[in-house]
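What you see is the complex with one protein chain gone and the rest in place.
In order of appearance the chains are A and B, and numbering begins at 1 in each one.
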Amino acid sequence: MLSTSDLAVARGGVTVLQGLTFAVAPGQALILRGPNGSGKTTLLRTLAGLQPPADGTYQLPPDSVAYAAHADGLKSTLTVAENLSFWSEIYGGHPIDQALTLLNLTQLTRRRAGELSAGQKRRLGLARLLVTGRRIWLLDEPTVSLDVASVALFADVVRAHLKTGGLAVIATHVDLGLPEATTLDLDPHRARVIQTTDFDEAFA
Amino acid sequence: MSIWEYANPKKFMQTSAWALPWAVGLTVILLIVGLVWGFFFTPDDYKQGSTVKIIYLHVPSAMMAINAWVMMLVTSLIWIVRRHHVSALAAKAAAPVGLTFTLIALVTGALWGQPMWGTWWAWDPRLTSFLILTLFYFGYIALWAAIEDPDTAADLTSILCLVGSVFALLSRYAVNFWNQGLHQGASLSLDKEENVSDVFWVPLLVCIAGFVLLFVTMVLLRTRTEIRSRRLKALLARERVA
Partner (left out) sequence: MKALLLRDLRLAFRSGGGFGLGLAFFFLLSVLVPLGVGPEGGTLARIAPGILWVGALLACLLSLDRIFALDHEDGSLDLLATAPIPLEAVVALKALAHWIVTGLPLTLIAPGLAIFLNLPPAGYPWLILSLLLGTPALSIIGAFGAALTVGLRRGGLLLSLLVLPLYVPTLIFGGEVVRRGAEDMALGTPLALLAAISLGATALLPFAAASALRVNLR
């Protein structure tokens, strides 16, 4: 269960989103929609615990979040299997075979990550989610550089994750065809008035 | 009324606007009285001749060089614990002033050392410590300058100031250990009062008070500038959105 109440998030000291109150139950997915710069990434980073909320609160169970950012965090000199087993060991040693199969990477296990195509790298980055064993997925534009077949593959993975009681918050423009998904339009929540700490009152 | 009210930017601007003219006036009076008295109305030292008079610049600036860092440490701690922006900006404002005092202490020391010891520079513990202090100031100022986001810069420089203070103390100890040195001991401590006779001592105290006030004035001025520049940035950001 992930919930926020009157959450506001800030980028570079400037509030970009405010008044966010939503809840995502196990088995559900929340799709974040909004133009570039609307604060999708900032919201996901806040939920991932990388930055403090500007206002309001959010609740999620401890040690339950796996975050997938724009960058995949791959090491180009390590092989696909090495990259994946590293994250698996960090998260307590979940087996990597199933993740490789689900994202169609079994043929590539011994290839170095630097030699992969952009779409293959992305698939490897997403396979990381499966070896974390975490229930809450926070995904930032997960389908970038994926082809149609891979998007379908990824949608299957998310669907399976939701079916086993997981939940996901996904910032994406692509329709993943998830029946359990609700869409949150961020546009109404964009901060109109900039609140910049307490410097406004200095010259009141 | 709590002292933290002065950490509010508005309150700070009001109070400092009221205090600044007084601080400037007092600084000017004390510095003129102290320096003129020290330079022209004290006898020459029987050993050091008139060169001794440089203490009226050297000693106060050396004291303020260290006090400025201590002030930065305190304001950094206040920023980390209580998140008062004025505190972080005061630390930022104090750094170049402290660096200038350090450089003045080094240069006047060299000018004094040349006729006394026959050399501009010696790797004496005190001199070396001040040189190292200069490096710490450079690093601190450079870090402020390098980071764009003001809150990030305030956080990182505060952490650097804390860690730097520990290492500066360690360096002081290490340098003492490394070379015993020829610099005279502190001539102002109360139990060693006989080192410096009253004729020199009183104008020196006036100079020290003048330098303290000079520091306060400069930091107030610079902090006000920093607050204004933050306010300006906030206004520009708002304009971009509107």
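In the analysis below, a contact is a pair of C-beta atoms (placed from the backbone, for glycine too) under 8 Å apart; a residue touches a chain by one contact, two chains touch by 3 or more.
None of the values given here were measured: they were computed from a predicted structure.
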item	value
Hidden-chain contact residue, picked from the options B:Ala17, B:Val36, B:Val81 or B:Ala146	B:Ala146
Option touching the unshown chain, where A:Leu2, A:Leu60 or A:Leu74 are the choices	A:Leu74
Residue among B:Thr27, B:Thr42, B:Ser61 or B:Ser171 touching the omitted chain	B:Ser171
Residues of chain B (touch criterion as defined above) contacting the omitted chain	132, 135-136, 138-139, 142-143, 146-147, 152, 155-156, 159-160, 162-164, 167-168, 170-171, 173-175, 177-178
For chain A, residues in touch with the removed chain	45, 48-52, 63, 65-67, 69-78, 82, 85-87, 89-92, 128
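In this text, only the chains that are shown with their structure count from here on.
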item	value
Centroid spacing, where centroids are CA-atom means, of chain A and chain B in whole angstrom	48
Residues of chain A touching chain B in the complex	12-14, 192-194, 196-204
Interface residues, chain B side, partner chain A - complex	8-10, 12-13, 85, 149-151, 227, 230-231, 233-234, 237-238, 241
